[in-house]
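Worksheet for the structure shown next.
Omission of a single protein chain aside, the complex is shown with its protein chains in their original locations.
Note that the chains are named A and B in the order they appear, and that numbering of residues resets to 1 at the start of each chain.
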Amino acid sequence: MSKPMRLSNGGLLDRRREITFTFDGKPYAGHPGDTLASALMANGVNLVGRSFKYHRPRGIFTAGPEEPNALVTLRNGSRREPNTKATTVELFDRLVATSQNCWPSPRLDVLSVNQLFAPLFVGGFYYKTFMWPASFWEKVYEPAIRRAAGLGMVSRLPDPDHYEHATAYCDVLVVGSGPAGLSAALAAARTGARVIICEEDFRLGGRLLSEPHEIDSMPAIDWVARVEAELTSLPEVRIFRRTSVFGVYDGGTYGALERVSDHLPQPGLHQPRQRLWQIVARRTINAMGAIERPIVFGGNDKPGVILASALRTYVNRFATAPGRKIAFFVTSDDGWLTAQDVLKAGLPIEIVVDARAHVADALTRPLSRAGVRVLLDAVVSDAHGRPGLKHIEVRKDDKILQFEVDVLAVSNGYNPQVGLTTHLGGKPVWSEECGAFVPGELPPGMQSIGAAAGDFALAACLRAGMQAGRTLASDLGFASAPAAVPRADDEPCAVSPVWYVEHRGKAFVDQQNDVTAKDVAIANREGFRAVEHLKRYTTLGMATEQGKTSSVTGQALMAHLTGRTMHQAGTTRFRPPHVPVAIGAFAGPHVGKHFKATRYCAGHDWALENGATMIEAGQWLRPRWFTKPGETDWFESVTREVKTVRAAVGICDVSSLGKIEIHGRDAGAFLDRVYVNMFSTLPVGKARYGLMLREDGIVLDDGTTARLGPEQYVMSTTTGNAGKVMQHLEFCHQVLWPELDVAMASVTEQWTQYAVAGPKSRKVLETLLGDRFDVSNEAFPFLACAEFFWGDVPVRLYRISFSGELAYEIAVPANYGDSLIRALMRAGAEFGAVPYGSEALGVLRIEKGHVSVPELNGQTTAADLGLGKMLSKKKDFIGRVLAERPALTDPDRPSLVGFKPVDPGQRLRSGAHFLAIEAAATAENDEGYMTSVTYSPHAGCWVGLGLLKHGAARIGEYVRAYDPVREGDVEVEVVSPIFVDPEGKWLHE
Amino acid sequence: MSEVLTFRSPCAGALKDIGVAATPGVSVRERSPQIATVIARGAIADFAARLKASFGVQWVEGSKVSSGGGLVLVATGPRAWLALRDAGSENLATSLGEGLGETAAVIEQSSGYAVLRIAGEKARATFEKGLGIDLHPRAFAPGDAASTSCAHLNVVIWQVDGAPTYDVAVPRSFAAAFCHWLMESVAEFGLKVL
Partner (left out) sequence: MRIPCPFCGPRDVSEFVTLGEATGPRPDPAAPDAAEKFFAYAYLRSNPAGPSEEHWYHALGCRSWLKVVRDTRTHEIESAALAREGAR
């Protein structure tokens, strides 16, 4: 396939192989080694998209991640990714890219009429234009703006790719692999230190890939290969290519994104698309280099206007150029070096314009000798052409000269890449010597070297790298003999930046966000002069490249307008991420069902085999109900389960409840301090309900705690609070009372525990245990507990009840849990035993008036729950003092009672608020709220638990349960919260 | 009734071979040792003395493994250890309780953890995708132990030998989640289930 703009020689390309791709549906070809941008350029495609606000035609402006213009949508279908920088996309076979922000094509874009409405889009337009009325914002303004000024379209399909997270450690992290980074890595690695090199490109070398230098008397590219080979041979060196360090975090932690498969049509087998690295480094060398600066003049966004350093990269590395009639507008020596390279590549240069009056002969001579027109002390004021550059206007001594060109390379000195140095709050400082902001206070352990520190010359970079690598490694105790610094020339790199040129056309500061010089002037006029205000008022530097080519220029313009120096104006700080990172990479493998790990009970498989519908309880999966053949809805199943428990026997997995074993001489005394009631007096072989407060007097958790031995207790907690309670107990022991002889461990995982509840529960256990254990009422009364062996297997048995029935809980080590439930069901078969789930458990406990999570809601006191009498007067305990505060003992506080609808056909809703029958539905008349409701098969109607002002004293009254959200307004009777067996006789049978 | 309770390991059925190369980079084997949590009650020196006297195990200070005679104590905290011994006739918790006396509390945990032996050339590269700690030989060597998180699950890991071989204890209810993480992370290297 012909590539009209591919130079016949040179470039780091594999010309033997051809890669085909399409852009906007048209097929093209490139070579391995190309980026999408270079391949497009080689094919003569320079108009790549339209701008965000004004839909102006835009081309390729840079050759790296700082690209503001050449944003494309990459791939299609579920892998479609908008806003991809063509300058960073490694070309792969069958790549599909499309332009953005234009319809039907970049050449003919209907929405470019936005340019006619340009006054609407000036600085601060969001704030001024769309102020009133507020309701218009969502309905009118925003959709209109979004449609007109989008940044590509996402796929809306699930991401088919896999993303990984990984952590790596090193002694020295080197960010960037240009001359400074490579020599630093080499010096550090030779000491034996663990070194990680992160290079965002797919090749090591940085600017050495683009500039024809000599190092140690060999072409720079050969030197790179030699260093790479040595680094690869060292066992403690890891080279991460295609990896961008995007964030600096506390404690020497760095975030980096490795694009593992982005250069392939799709990830290989078992390969992630991207890998998010957390790199922990003891020392870091920031050798990220520098980014060339544009100049603000009229039409400086035309396709064909390009950074000179980028042109150098396209010519030298990619053997292509955006045009055949090239002009230069420079203020730096470096621009002249690019011009020399362009000349060497055989490309014609029309003119070189330098704003400086004096430029070294050594720089100008090779060009003037080749017949290139050289104009010093002159500027380019405007660039013209539609859609691409056709001619430029040059102003020299108040005369305007016109030149027909299709490429204008701009060189205005470099901005060191200070982004990472500011992530922990460091502020870059202006260096007059470098004509740039250089790193200020650095993150601990970081050193910036080379161009990233404003040290631009090659020999200086190599020197700084060798020095820094060795010094940092030696700080960490890795020593080595000093090695020779690679020899190279210090090329000239003087610069006298010109930020802004008087012009007529639109002059852009931030090309991606379409912020113009005029917008900066408006911000100044309206008082938004501080750099941070300027940024937010104009959106300067807030696009996907985060102002890498625009921020400092905008700040320079503002400094000029306000008569301040660059030092006085200052610059903005950057936040992570330094480059865009896909949300998918941050999520990593923790997506969908794996967002959080699922915890399974040992009886999980059995439950599924028996028709269980599962529900998440925290991270646990618990059976919610068991559907029997013929049952058509959950209500039918749950009601059957409840009725069976009340009439015969039911079996429920309670393994997910927290279980904490507490040992030691002071275990009882310790429990006395963490529970409101006494546990030191609990006899061995007995269990007791316990209530725990937070230190502020509010209820923390409840549960049953059993004493298995003189110095051994087992506490149970609610499923949701297990971790919190363990943490609390550890705090009490380690921080408050380390002198107590107490040892504890969570045994939640160790025991599978089933509740066996109902009048026939004893029969089931008798059948199951036979003569292994006597479960008769005499031998094992209500609240008894015991531990015994079943063969080799320890068994724990508790006679406790959450349902209000005669009930037991039996526990075995979880490795036998699956076997236990199967044995239990076999034993229960003749008594009609059924499994029941958390839904029936909820019905049973509400019928019995037991509090649970909806009542233990972090706002209730013991007295609110009718448990005030449990608070021991004989001892101190956590929460005792603050529970006595007036507001917590106020008799007006809502307290727990039961509710029944006056019309038994009506349904109750939890969350409904209580009002006096005649009271208006206002907040002042609010008397509390319903916490839990259920249809009670026992009562034959809906019943509820709730917190009502003076609740206990109002039994027999009628109130309204008012639920405006679901249009409920039900008259209810205040009743005892205990709907079944109020005397608790069943428990003792 | 003659019901017998039967054993089912935490990872039963959760691990499968992944073949991508002739030699898989990692092997995994579920162990089923007896396990107990051991917590020192008084002075650690007293505990260490009893440990030596009753079991011949020399206590190693810090986040380390102390072992001898088939008994392994993996430090999980300043005063806590996970004790492991391959299943035998004698109950581990009982014998530890008797042997350590008042110097430590012993809590049965044989079903509390899944214990996996993970070994091979690519074991470190696999763990890198889940563990937040450094397993480089300079940082973590045979005999070292760490209580940490792996893909947000709390795990105890200790190095057995330089192959490298690691043992990992995962709370039982998380065993399936851990196996899922392992299978995904190890896939590119290949896995052999032993």
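Everything that follows uses one rule, which is that a residue touches a chain if its C-beta (ideal position, glycine included) is under 8 Å from a C-beta of that chain, and two chains touch if they have at least 3 such contacts.
These figures come from a predicted structure and were not determined experimentally.
A.B. asks: Taking the entire complex into account, which one of B:S27, B:T76 or B:T126 touches the absent chain?
C.D. replies: B:T76
A.B. asks: Looking at the whole complex, which of A:S217, A:Q568, A:Q734 or A:Q859 touches the chain that is not displayed?
C.D. replies: A:Q734
A.B. asks: Taking the full complex into account, find the residue in A:V280, A:V407, A:L657 or A:L856 that is in contact with the omitted chain.
C.D. replies: Residue touching the absent chain, from the options given: A:V280.
A.B. asks: Kindly note down the residues of chain B that lie in touch with the hidden chain.
C.D. replies: On the chain B side, contact with the omitted chain comes from 62-63, 76-78, 80, 132-133, 146-149, 154.
A.B. asks: List the chain A residues touching the unshown chain?
C.D. replies: These residues of chain A touch the chain that is not shown: 249-253, 278, 280, 424-425, 444, 695-696, 723, 727, 730-731, 734-736, 738-739, 876, 880-882, 884-885.
The rule is short, and it goes like this: only the chains that are shown with their structure count from here on.
A.B. asks: Taking each chain's centre as the mean of its CA atoms, how far is chain A from chain B in angstrom?
C.D. replies: Between these chains, centre-to-centre, one finds 32 Å.
A.B. asks: Under the definition above, what is the set of chain B residues touching chain A in their complex?
C.D. replies: For chain B paired with chain A, touching residues are 1, 3-10, 18, 20, 32, 37, 39-42, 79-80, 91, 104-105, 107-113, 128-134, 136, 138-139, 151-153, 171-178, 180-181, 184-185, 187-188.
A.B. asks: Give every residue of chain A touching chain B within the complex, in rising order.
C.D. replies: 162, 164-169, 194, 269-271, 278, 280, 589-590, 594, 596-602, 620, 656, 661, 663-664, 741, 743-745, 747-752, 767-768, 770, 790-794, 812-820, 823, 826-827
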